[in-house]
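Here the structure comes first, spelled out in structure tokens, and everything after it is commentary.
One chain of protein is taken out of this complex; the other chains stay put.
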Amino acid sequence: MSLLSVRNISVSFGGIHALSDISFDVPEGVVWGLIGPNGAGKTTLVNILSGLIRPTAGSIAFDGHEDGPWSMSRAVEIGIARTFQQTRAFNGLTVRENLRVAAVAGAGHALDLGIARRLGLEDSLDRVAGELPYALLRRLGVALALSLKPRLILLDEPAVGLTADEIDRMGALIRSMTADGVTVLLIEHNVRFLMSIADRVSVLDRGRLLFEGTPAECQRNPQVIDVYLGRGGEDA
Amino acid sequence: MLELLPQQLANGLALGSTYALVAMGLTLIFGVLLIPNFAHGELYMLGGFLTYAGVTAGLDFWLAAVLATVLVMGLGVLVDRITFKPLEQASGLSLMISALAMSIVLQQIATITWGTEPRTIPNPVPGILRTPFASLTYHKLLIIAVMVLGAVGLWAILNRTRLGLSIRAVSQNRDAALLMGIEMWKVRAATFAIGAAFGALAGALLGAAFPIYPTMGVIPVLKALVVLVLGGIGSIPGAILGGLLLGVAEVLIAGYISSELQDIGAFVILVAMLLVRPQGLFGRAQIER
Amino acid sequence: MTRKHLLAAAVAAAIAGQAGAAETVRIGELHPITGPASYYGLPESQAIRLAAEQINAAGGLDIGGETRMIEIVSGDTQASPTGGVAALRKLMADGVQIIIGPLSSGVAPALTPIIASADVVQIVDGSIAEGLTDGRRMFRNQATVGDYNLALERLAKARGYDSVAIMTDRFHAGFMESQDDLTAVFSEQGNAVVAEEYYKLGDTDFSGQLTTIAGADPDALIVRGYPSEGALITRQVRDLGYEGQIVWEMVSPPSTVMKNIDAATMEGVLNAIPPTTEDYLNLGNPRAIAMAEAYEATYGSVPGELAALSFDALHIVAAAIEKAGSIEPADIAGAMATLTAAEVPALINTYGAQEDGRLFDETGQVSLPGAVSVWQGEGWVPLTDLAAD
Partner (left out) sequence: MHGLTRPLLVSLVVLAAALAAVPLLNEYVLYVAMLAALFAILAVSFDVLLGFTGYLSLAHGALFGVGAYCCAYLTARAEVSFWLALPASALLTAVIGALVAVLAFRTRDLYFAVLTLGIGLVGHQLFLVASGITGGIGGFVGIPSMPEIALFGSPSQQKLVVALIGVWITYLAATAFVRSPLGVACQAVREDHVLAQALGIRIAVARLSAFVFGAFFAGAAGALFATFSNFVAPESFAVLAAGFQVVVLVVVGGMGTLWGPILGAVLLTALPESLRVASTYSLLAYGALLLAFIIFAPRGIAGFLIDGARRLRSARAGREPSA
């Protein structure tokens, strides 16, 4: 049985179909990759799954909850957390306060500094988030989501703007999440990075699901190569 | 009572034109720069006082009004430099507080300079236009005319000049405008100067019929804020329509319901508009989830 | 000019205070010396200082055979209730037990409970709100708003207006409180009230209300409030084609009126209030003229409309102190309650005597009936056929 089940999701903004009739199933414990060119609707899909926007049609089921789509607070309540493409943190608060907000006000449990250690933030706890270097800020974004102790985490381009070393570190982190029983839905532009860590991949193009399969199958698929890989190269 | 309706509507349009004239400057600055310039009321006040000073010094009213407007345009740019420029990185909250502080400072400077006793500029256009349906003073007609001309002029500047193009670009997307090489300081200065010009012009014209005193800008700027919300913050047509709407509503409430409820009526309309259509008549959507 | 004089007076007072604190009688005055209401408050404060200087120059007060000088201590109410209470507390903390003021009807009721429970005597020289006096510790030499209305009511009756409209400043506490009584009297007299409209201080556009009033076309339009708005209303209702009689009920110095309306439009407008300083000057009152000349010589400006009241208030206090032969508030209050106008020869205002000849009635209130003046040329002229009895 799948953890997340997306059925016939469509959404349009002012007459333009951003997503049409998307359906897919994510089993528990995998890293599920989602790629597609700019404007394909990847972030829109994450926004719908996390409750930030409401789809025009379709249903979502997650972990026995059949009532999706849902509000953001409901999504967190049933175990879905997300990060943002342009990393968001509470810029005026320290790292410790950030984590405390997520733990205490968000998830309703005590502050757990284990997450900070795991993400290499333990030396920066008293620094104000707005003054963190970029790489640390991105890790803080992930740490905030993890603080909610989610069952599914939606990562919106976590590797963007990172150095090669940082990307490797992020990859290891994402793999370790699945080891802890967290399922990952990973949106990435960096195809090489995505292919190296994803168990399965979906390809979106102009609001439609073009392909679904293993990374190896994906790289061989002529349609995918045509609309995406062929167009911009790996790191488009 | 109904036979008075044409006259009441004329009253409302005249009153609404004064609101629109004040609101246009405010909405321009907010629309382009996202700055809530509460000190706009004090620019209006200074427009009145400077015109008064010019007329007392023996200048012709129109010359005095033009000189006052030019001076206040410079002052508008100065207000921006002192009040808002240092807060470019700060939140909207800081901008609002800073603006409120600046309006107190300007009020007190005027109090120290001119005192609190109200003054008036002699009306440059005495007389009344009487028609079978309604009569309006030439002064009110002048305000309506200036409001319309001002709106047309503003439209022309925004749509027919290079500067206007830059201003519009910044109001659409500041970052993209900067990338395209638009010089922000020019746009800022121009926007504040034009906005201040509207305030000053309104002050000069209304000062010719109503008393001029240091706190005279408080009520018009409050009304202008209502107008902004009605019309949609940042929208020029919204400021005009919102102004006229508020003017007509106030006059009709005073004329047909109760003059005790005139102010309450205006703000009830404000609250109702924010509830039904928070972005106003012409505003871009900004709805809280 | 004015500020310099104030400063000089303050310095003089401070020196006097140090030199002979025991010899002076400290009298506190509470008026809005700063802020928008200072336009009325400052002349009141200065008239009190002027009266005190004149009394001191003439040898001071004779208190049971002992001579003492008057020392004026100023408190700035800033025309706000909390500002007024703070100023009163400050005066009381400085040991002042005699208070003249306040001006604002918004301030006076805030002071009343404090004065009622303290060892202080008060004489109100400005506020016209009802019920500020008790005849024991609190007195007033200004008219009440009821007195204001008397002249108006007599005028409406005498002229036989069949219909009247009323425009009232709803930020004016005194006028708002007495509105119902006024309309009741009008209805009784057969002056039908066809419209009651309101505006507020600082309004500039009255077209909504005035269109309704002009449409009802009453014999008289009564405007109650302050002169800036009064002038604008008069101008705007004439612009709307109203041709009936306009009657004001407001203290309205011609200089302020003329700033907002031209003389031709004002011509023939009536004003029904107790006589002001200006009226007494016009009537050739010698004490008013002497006061105005001294005031101008000292402060370089003409005295305000209410200055005569403040000037009188100090003289009433001075007379009461001499009569009591004591500076104890209870004794002064006792003497004040029995004071007759004849015992205070310096009075400018012509107060109506009580039945037994006293100045104040049982509640500590003077009788100061209103009179009607008409605007002619560039100022008010008393209407003799409707003069106060």
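Couple of notes before you dig in:
So that you can tell them apart, the chains are marked A, B and C in the order they are listed, and the count of residues begins at 1 in each.
Please note the rule applied: contacts are C-beta pairs under 8 Å (C-beta built on N, C-alpha and C of every residue); 3 or more make two chains touch, one makes a residue touch a chain.
Model, not experiment: these values are computed from the prediction.
All shown chains touched by the missing chain in the whole complex, by label: A, B, C. Checked against the full complex, the one of B:50, B:77 or B:270 touching the unshown chain is B:270.
When the missing chain is restored to the complex, the residue among A:106, A:158, A:171 or A:207 that touches it is A:106.
Touching the missing chain, out of C:63, C:176, C:258 or C:383, is residue C:176.
Within the full complex, the residue among B:74, B:92 or B:122 touching the omitted chain is B:92. Seen across the whole complex, the unshown chain contacts chain C at 34-35, 76, 78, 80-82, 85-87, 89-90, 92-94, 105-106, 109-110, 112-114, 129, 131, 170-174, 176-177. Residues of chain A that touch the chain left out of the display are 50-52, 72-73, 75-77, 81-82, 84, 88-93, 97, 100-102, 104-108, 144-145, 147-148.
Contacts to the hidden chain, counted on chain B, fall at residues 30, 36, 82-83, 86-87, 90-94, 96-98, 100-105, 107-109, 111-112, 218, 222, 225-226, 228-229, 233, 260-261, 263-264, 267-268, 270-271, 274-275, 278, 286, 288-289.
Simple rule for what comes next: only the chains that are shown with their structure count from here on.
Taken chain by chain, the contacts fit none of the simple shapes, being neither an open path, a ring, a star, nor a full set of pairwise contacts. Here the spacing of chain A and chain C, counted between their Cα centres, is 76 Å. The part of chain B that touches chain C in the complex is made up of residues 1, 3-4, 7-8, 11-12, 14-15, 18, 116-120, 128, 130, 135, 137, 206, 209-211, 213, 215-216, 219, 250-255, 258-260, 262-263.
Contact residues on chain C toward chain B in their complex (touch as defined above): 35-36, 38-39, 170, 197-200, 202, 204-205, 207-209, 211-212, 215, 228, 232, 239-241, 256, 259-260.
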